[in-house]
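Shown here: the complex without one of its protein chains, the others still in place.
All chains are identified by letter, namely A, B, C and D, in their written order; residue positions are counted from 1 within each chain.
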Amino acid sequence: MGEAISFYFLASILTVLSIAVVTVQKPVVAVALLVFNLFFLAGVYALLGAHFIAVIQVIIYAGAILVLFMFVIMILNPDMDLKETGDKGKKFILFSAVSVGFLFFSFKMFEQMAPLTKEDIVSEILEDNTYEIGLQLFEDYIWPFELASLLILLGIVSAILISRKPSQNKSV
Amino acid sequence: MNWLEMTLCFPLLGAILNGLILRSESKTLAQIVSVTACFLAFFSALFLSYDVLTHHEGLKVYHLASWIEAGSLSVPFSFLIDPLSSLMLLIITGIGSLIHIYAGGYMSHEKTTYRFFAYLNLFVFMMLLLVTGENFLIMFIGWEGVGLCSYLLISYWFEEDKNAKAGMKAFLVNRIGDIGFLFAVFLTFKQFGTLSFLDLKNILLNSHTLTQEMQNSIALICLLMLVAACGKSAQLPLYVWLPDAMAGPTPVSALIHAATMVTAGVYMMTRLSFFYFLAPQIMTVVAVLGCLTAFFAATIALVQNDIKKVLAYSTVSQLGYMVMGCGVGGFGAGVFHLLTHACFKALLFLGAGSVIFAMHHKQDMMEMGGLKKYLPKTHAVFLLGVLAIIGVPGFSGFFSKDEILWKAFNYPVIGPYLWAFGTLTAGCTAFYMLRLYTLTFCGENRSDHHTKKHIEETPVIMWGPLAVLAFLSVFIGFVGVPAVIGDLVGIPNFFEHYLEPVIKMPHAAEENWHFLRDHHSHALEWTLMGTSTSFVLLGALLGFNFYKRGPKGISLILKKKFSRTHKFLTNKYYVDEFYENIFVTPLQEMSQFLWKIFDLIFINGFINGVGRGLMISSALSSWKNSGGLQTYAVFFVLGCLVFLGFFLK
Amino acid sequence: MVPIEHYFILALIMFTCGTLGVLFRRNLLFMLMSIELMLNAVNLVFVTASSFLGDLDGQIMVFFVITLAACEAGIGLAMVIAIYRRYGTINPDFLKVLRG
Amino acid sequence: MSPYLPILLIILIALVIGGAMSALAHFCGPRNQTAAKKEPFECGVPNSSRREKMSVKFYLTSILFILFDIETVFLYLWARVFKTLGWFGVAEIFVFLLILVVGYVYVLRSKALDWD
Partner (left out) sequence: MDLFYFELMAAVVKMCVILAMALQLPPIMVWIERRAGAFMQRRKGPNRVGLFKWRLWGLLQSLVDTIKLIFKEESVPEDADKVFFHLAPVLSLIPALLALSALSFGNYIILFDHEIPLQLINLNVGFLFILGISGMGIYGIVLAGWASSNKFSLLGSLRASAQMVSYEIPMGLSLIPIVLIYNSLELGSIVEAQANTWQWGIFLAPISFFIFLITMFAETNRAPFDLAESESELIAGFHTEFGSSKFALFYLAEYVNMFTLATLCSILFFGGWQVPFIPHLKLIELLGSHNLASFIGFVTLLLKSAFFMWLYVWVRWTLPRFRYDQLMKLGWKFLIPLSLGNVFVTSLILMM
């Protein structure tokens, strides 16, 4: 009961926020809404028993990645070119095509989804799954884990390289 | 990590370290890396061989990973260590290490050497792949790899057009052989369904009768493999690249074009001996081809003036011996000669390298002479090398060459002729080697004043390896003393027993090769040995006497007298020109013709037409290539949806 | 007990919003944010499946997705900054070097 | 009761407090706006647009923050299972840290963290 209430509450907030994020005019507002969105999504994760993932979502996604967005907006102050460009009619046609495609596709998907049997569902919510996740990550996922560090390294290096001040002898 | 992996990975590691990672300006660092890599490989190979030969009954297959798995074709990365391959491993890494050390001295005038050493290490790695591969494809990787390294090293000083062309020539000529190899591989797979040497060996050794079709295809495989061996081991029609390959640095000539790579053909034939035994007619071809090559190359070597060219033709000639040895069924003898030749020819090349180094990269013997007193150490070891190659009794070359000649004599029908040519060749060899020696080291120095002033003995890093090789050249022959002598002095023939497990005669072939088992009288063998030795001594004497006063004197008279023959020989029987006229020029002309007809009119027309058509149609459709990122993305997403919808039905 | 389909529908809504945002907002920042939204929708599916099936693999995958998203956002935003500096706009309609 | 319910309560309470305070001030405080009050408070420096570009260093700082943040989270996960994994885990995390230290050194060398 409580779970259902919480879920539908969070889901409706998330739906509204998701739509708002992509439709508002100002990037700052969008980022702020996205923060809320991610925060409430963490709530959904918690509802699903993924406490650790929920916290990670808050720490990294809401607490770090979106700070980055915020900073970029602050640095660039890009509200000057906010007007939407492009051929309205063409955009509308494509928009409806994609939307219809998604709708159609989702119907098909739910139609074809094999229903979960009772045995599939493990209803017990794992308590203290931090430990379990840790074990699994460090034992079964060693290589992805080490590769993740490489990915981070790559991220650091390329971000610094890209955002460096453009040098004087630019070719183009 | 087992010994095999270590053996293989050290040279590769050295190559990667030198060529890709360090790229060091420091010559010392580059050399240390590559010498260390090679030495480590040598020691690993030593342990590996010891391990396999003592603990695994001389045969072990290392299965590292699976590689190609397609239907019935299964080619794993597996490696075979048996007496033959461990012998090759030791030759390659051992002599390779010495040459690596030597190269440091020889290349000391270069600006950077990391590229050179990286290539050398890569070569060693490829060569190791070639000799340890358990199936045709691994061997083929090595086969192509050594070809590549050879190309890279021949044209190491690629700034000069000549060197680049020489590399190209080696590469292209080798391609002809490689085609043979590839077709042989295809045919093998078609016929036997496997590419593994051991499997093939088991199949063939245990079958008592073979169908006609099987026999034909075996003969064809052998023939194709012979083509491959001709390319790599510089046999008669395809030998032309080897003399030109001398354009590379001398250590390269020593390592690749004398000691190791060019012997790959002999190695391969020995590895496939069970095939060759089943194709006696092809064996005859092999024997004749080897014999002719040996003689032919020796005659050319008689008159060459470039010190490295002489050695190159000598190499071709010695390879001819080896191939002849294989052809008459004496694979063991061929490999034995391979071993001794690797030692003394490496020694000779490196010695020649020292001479060239001391003479400031002059290679013409006519400008040398009298180096005995300038380069005493080099002279001493070089002399030992000369004695070894011409086959003075007691030196290593004597035993191996004699073994081959004896095996050749026993060959039915054409055997005596082979022997006669072989003996003649031995005489020629003695002549031209003594000629080389005399012209280089004896008499007066003929170089110009400036050069003469700067001749000095090479550093220890260069003559040290030479000393080791000289030791080997003199004594390595005692591992395979022929039975007749061995019985006399009480030294058994280790080598024959050593290779016995590798060279097995299929049951189906035994009747054709009964003469190998026949007993021959010792007296006959002594007689033949005596004859050939006297030929050698005669040749040596002539060579020494003709040239002991330099290029003038008797040799000049002879040259005048037989001027046409001399010219013919100096121009190497006009083989290069022959090829040029018969193959290259017509090919070029035909290409020109085809280019004019097909390329310009048909193909260009077609392609331009297509292009024009596309231009028109793309102009029509370029509205959708707006360059707009998101427009593309939209179509991408729509495409994905259609695709998914297709699967979800 | 909320049926699993409802979680999926929520994820689908978020994903659709994200996709439409990427495709139709003429602003690189919005596009990046929409990508984040899409990634989160995927994460939601992972977590849902993981929770319903009692299998932690899904959650670990989310972990890696988040790592990836962090790097993606970092590099993407660096590119936004570089583009803004160079062209003075972050509207992809004005960035048409590839125009056919 | 779900441990998450209090979170919701706290959020609501905070909103209420914030709203109440604002409302109180709104109703209790005086209101007489002047033109000067509406301007940004900049201590007499001639008023300029706030549309001013900030240093890109802030961006670099925050991207590095993200990446180190992820690293921290991985470390927490590891710390939680540290006792179970033993030396294996230490070795694993050592490699992980080693790779990141490479990045860190790169950052230091590229002077991305040098303000001024």
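We adopt the following convention: a residue touches a chain if its C-beta (ideal position, glycine included) is under 8 Å from a C-beta of that chain, and two chains touch if they have at least 3 such contacts.
Since this is a predicted model, take the numbers as computed values, not measurements.
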| item | value |
| --- | --- |
| Visible chains that the absent chain touches, using the contact criterion stated earlier | A, D |
| Residues from subunit D at the interface with the omitted partner, ascending | 1, 3-7, 9-11, 13-15, 17-19, 21-22, 24-26, 28-33, 37-43, 48-50, 52, 54, 57-58, 61-62, 64-65, 68-69, 72-73, 75-76, 79-80, 82-83, 86-87, 90, 93-94, 97, 101, 104, 108, 113-116 |
| Interface with the unshown chain - residue positions in subunit A | 26, 28-29, 32, 35, 39, 51-52, 54-55, 58-59, 62-64, 67, 70-71, 74, 127-128, 130 |
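Definition applied: only the chains that are shown with their structure count from here on.
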| item | value |
| --- | --- |
| Mean-CA-position distance for subunit D and subunit B (Å) | 68 |
| Shared-contact residues (touching 2 or more other chains) in subunit B | 628, 634, 637 |
| Residue list for subunit C, restricted to those that touch at least two other chains | 19, 23-24, 26, 66-67, 70-71, 73-74, 77-78, 81, 93 |
| Residues of subunit A touching subunit B in the complex | 86, 94, 97-98, 101-102, 104-105, 108-109, 112 |
| Residue numbers on subunit D that touch subunit C, as the complex places them | 56, 59, 63, 66-67, 69-70 |
| Contacting residues of subunit A [partner subunit C, same complex] | 3-4, 7-8, 11, 14-15, 18-19, 21-22, 27, 30-31, 34, 37-38, 41, 44-45, 48-50, 52-53, 56-57, 60-61, 64-66, 68-69, 72-73, 75-76, 78, 81-82, 84-86, 91, 94-95, 98-99, 102, 106, 110, 113, 116, 120-126, 129, 132-133, 136-137, 141, 144, 148, 151-152, 154-156, 158-160, 162-163, 166 |
